[in-house]
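Just one protein chain is left out here, and the rest sit where they should.
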Amino acid sequence: MNTFGRVFRISIFGESHGKNIGVTIDGCPPGTPLSEKDFLPWLERRKAGGKGTTPRKEDDMPLVVSGIFKGHTTGAPLTILFENKNTRPGDYSKLAGTPRPGHADFTAWKRFRGFNDPRGGGHFSGRLTLALVAAGAVAKKLLPWADISAGLISAGGSTDINAAVDNALREGDSIGGIVECRAGNLPAGLGEPFFDPVESLISHLAFAVPAIKGIEFGSGFMAGSMKGSEHNDTITDTGGRTATNHAGGINGGLTNGNDLIFRVAVKPTSSISKKQKTINIDSGKVEELIIGGRHDACIALRVPVVIEAITAIALADLKLTANAQGFQEVM
Amino acid sequence: MNTFGRVFRISIFGESHGKNIGVTIDGCPPGTPLSEKDFLPWLERRKAGGKGTTPRKEDDMPLVVSGIFKGHTTGAPLTILFENKNTRPGDYSKLAGTPRPGHADFTAWKRFRGFNDPRGGGHFSGRLTLALVAAGAVAKKLLPWADISAGLISAGGSTDINAAVDNALREGDSIGGIVECRAGNLPAGLGEPFFDPVESLISHLAFAVPAIKGIEFGSGFMAGSMKGSEHNDTITDTGGRTATNHAGGINGGLTNGNDLIFRVAVKPTSSISKKQKTINIDSGKVEELIIGGRHDACIALRVPVVIEAITAIALADLKLTANAQGFQEVM
Amino acid sequence: MNTFGRVFRISIFGESHGKNIGVTIDGCPPGTPLSEKDFLPWLERRKAGGKGTTPRKEDDMPLVVSGIFKGHTTGAPLTILFENKNTRPGDYSKLAGTPRPGHADFTAWKRFRGFNDPRGGGHFSGRLTLALVAAGAVAKKLLPWADISAGLISAGGSTDINAAVDNALREGDSIGGIVECRAGNLPAGLGEPFFDPVESLISHLAFAVPAIKGIEFGSGFMAGSMKGSEHNDTITDTGGRTATNHAGGINGGLTNGNDLIFRVAVKPTSSISKKQKTINIDSGKVEELIIGGRHDACIALRVPVVIEAITAIALADLKLTANAQGFQEVM
Partner (left out) sequence: MNTFGRVFRISIFGESHGKNIGVTIDGCPPGTPLSEKDFLPWLERRKAGGKGTTPRKEDDMPLVVSGIFKGHTTGAPLTILFENKNTRPGDYSKLAGTPRPGHADFTAWKRFRGFNDPRGGGHFSGRLTLALVAAGAVAKKLLPWADISAGLISAGGSTDINAAVDNALREGDSIGGIVECRAGNLPAGLGEPFFDPVESLISHLAFAVPAIKGIEFGSGFMAGSMKGSEHNDTITDTGGRTATNHAGGINGGLTNGNDLIFRVAVKPTSSISKKQKTINIDSGKVEELIIGGRHDACIALRVPVVIEAITAIALADLKLTANAQGFQEVM
């Protein structure tokens, strides 16, 4: 299922080494000012290039092929294409036979009966997050009042992220990390019981981002160790402001007007330079595996902008859904 | 949005103190043996009654009003009703005015402009999980090979759960907990990229369960502190069996044939006997609040069967979706 | 698929001779005044009892089990149940073996592999329109400005409907009819290109009504014989009023502010008193068939209120969807 959302709907397509990655956004209200320039700061932040990120370089220029006229959204579907330029044909035929640990090689081969495109992970590649980020840039336009910001707060278990990355590079290894996201200045009341509380939409999207293995809102897993008298946030004014924010800005699945706060756990990149072992599916024998190609020593470095994007996508859909029922957001 | 699922779809309805709680299941294949008795062991496990759970007693007898004929599902929608018998009319009119900390009182009032049913939390009540559990019982029938089991592994930060509950009761307080779920004997290949990996469906449903504040798969948040060489699970046979299971049985969002493992964080019950403060929305003044009524000192005690149910629901939907595309599960 | 709608969503369940028929409406805005009384005029019009309708009598009292509080919708799902009281257990086991001409006996048996409930047509019964009519009553509440009215304009090829029905009764036969529906005082602009024009939603719902075999909007099939210069409706004022209405109030799939007009063709009731032939599926031999039980000589007589209901349902969903994108209806 490559579509997400009820009123603000995004559909993504593409493979790592195919011709294009793209996204179609349907349900965007007409009259939203939008141009290709609006995507650039988002895309720039997602790009590789810094220490600990893949040497694969793509210019990632967005091409909007429908849905904009005279600088505004038209209300018709908005399709944004990106070209894959820096692909390496290479020989990926061996991949399914000797599945790389941590990757989708084995599982995709099972699910798609050997017909999936294995080149660079195909449709499972982190490159698809390009489409998410583009959709996030559009979603954010619908939430001009929201202040959404995510950052990497630890990597490889350390808050000295620079040193942790150096270490991983030196060892030919990779490291995971924790990304925290905050969204401020949200109206109270966004979220759709029973099945679409804010946490459900955000976590649904977060786990679609390759490498995410956990998510927690507010006090999160710490809440499992707390007492109600500690965890409950006291409401201090008629706007719903609370003295503490253990709830992470959400009660009953709805935003409560305080900062929405959550963290995601990013696993270490599965592709490492170190020698690994795997099974040869055909022969049943153990083989040694050296993963060549280009990869990110710490993919978590590139995750924050993706998390901001999915937050905007989830909130935009909830906002439009609530608007449909007469809800008017007040900040 | 009170419907979940693509092929195996569940729609729930009801309020804590309304006439009925219920669920309609659409898309269930015809010919599945099913009777009201099949629900009983699931419902029994969800019931209150033990130490640390609410004294509200309901017999929770399922009434199947459609979709079964001669002991089998017909392929038409299956609707299961439960009566709310042990309700207490009481005076809930004061609730919205003085929202209880940790509850949806304030946020629901905002979202539904004061028209929501506030009695016992209305549609936000944990009582709605009754419908989830009933749906889970049906879903599990479609996965006869699966071995799904969840348990409370800590409460209030302690593994001596009995003592932790005693403590909370003595203090008139509540405690949170951590529930772990394992699903064994799953086929490799369940999950729908890009937006419906296994983790996305399970987390989406998990956060619909009141009080859940975090979820992690496999190594989860620990993965943020690990290296790739540690986290990668080595494949050891052609069935995809791995030497370790840091991935929690999922690669690229698809089951890999190893045990699916995840944990959820349950916050402490928001209703406590201790005196609390809140704001009076109308006057803007701080008021003291004593929450009467019946509540669970440790709601996490009742969560495991709900987590098993949502796991079955997510896997049943993924199984049928994969079947639609020619996938045949092999365990 | 027993759910319809994007923002205003209805899910129906039940069988002709099961315990209950029902409908759950999700996405209804909070604060809409609604009580069980509001359903009565709609349900009364759908009831049998007049000449040419089945002698099966049901009181069809609606029981709202969720979603209403203090006389208003709450924003939570609204579930309405009806009891099947006047059922006749009888022996339906023979049905699948000797499928009745014109009925779903054979096709349901194929689709549901023999597990469908065959009693009175089971989930295929026209009795399910009870749920549609109840949903229509709620939908209409969201369109207070709309003036929706349908009527039977011919039966058995004659406009003297009374005589045509008498004839059919005398012959132990049944007759079809044509129902026309008009919806006035609609805002211009309802409809969702590309796949959800007004005609698509209405026709989708219309063909879900048992016995409907055709639908046409405005000039409809006559348009196939017309010239553009005849068919084009000249716009005569800035409100979009047109001199003629060959378009049936729709351009480009969107309402144009003129009366929405369409007609549906209703086939003659398949159950007739006359002797018929069919095949015995097991033996492969031709058998004579006498259909007992109760039936409508002219089911078209009971269709108008159902058509009004589906029109309201389609328009309510389109209205809320448009509202989500900032559209404000102006009549």
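To keep things simple, chains are lettered A, B and C as they appear, and every chain counts its residues starting from 1.
The working rule: a residue touches a chain if its C-beta (ideal position, glycine included) is under 8 Å from a C-beta of that chain, and two chains touch if they have at least 3 such contacts.
A quick note: this is a predicted structure, and the numbers were derived from the prediction, not measured.
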Legend entry - Full-complex contact with the absent chain, from A:Gly14, A:Gly177 or A:Gly240: A:Gly14
Inset, instruction - Specify the residue from the set A:His123, A:Arg182 or A:Lys267 that touches the hidden chain. - result: A:His123
Inset, instruction - Quick one: say which of C:Ser35, C:Thr107 or C:Asn162 touches the chain that got left out. - result: C:Thr107
Inset, instruction - Pick out the residues on chain B that sit against the missing chain. - result: 6-7, 27-31, 75-76, 193, 320-321, 323-326
Inset, instruction - In the full complex, which bits of chain C touch the chain not displayed? Write them out. - result: 1-4, 6, 12, 99, 101-108, 110-111, 113, 121, 123-124, 128, 154-157, 168, 171, 173-178, 187-197, 199-201, 203-208, 210, 212-238, 240, 242, 246-248, 250-257, 265-272, 274, 276-279, 281, 284, 286, 300, 321-322, 326-327
Inset, instruction - Quickly run down the residues of chain A that touch the omitted chain. - result: 1-3, 9, 11-15, 18-22, 24, 26-27, 30-31, 63, 65-67, 69, 72-79, 81, 111-117, 119, 122-123
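The rule is short, and it goes like this: only the chains that are shown with their structure count from here on.
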Legend entry - Centre-to-centre distance between chain B and chain A (centres being mean Cα positions), rounded to whole Å: 25
Legend entry - Separation of mean Cα positions, chain C and chain A [Å, integer]: 44
Inset, instruction - Find the geometric centre of each of chain B and chain C from their Cα atoms only, then give the gap between the two centres in Å, rounded to an integer. - result: 37
Inset, instruction - Give me the residues of chain A that touch two or more other chains. - result: 6, 193, 321, 326
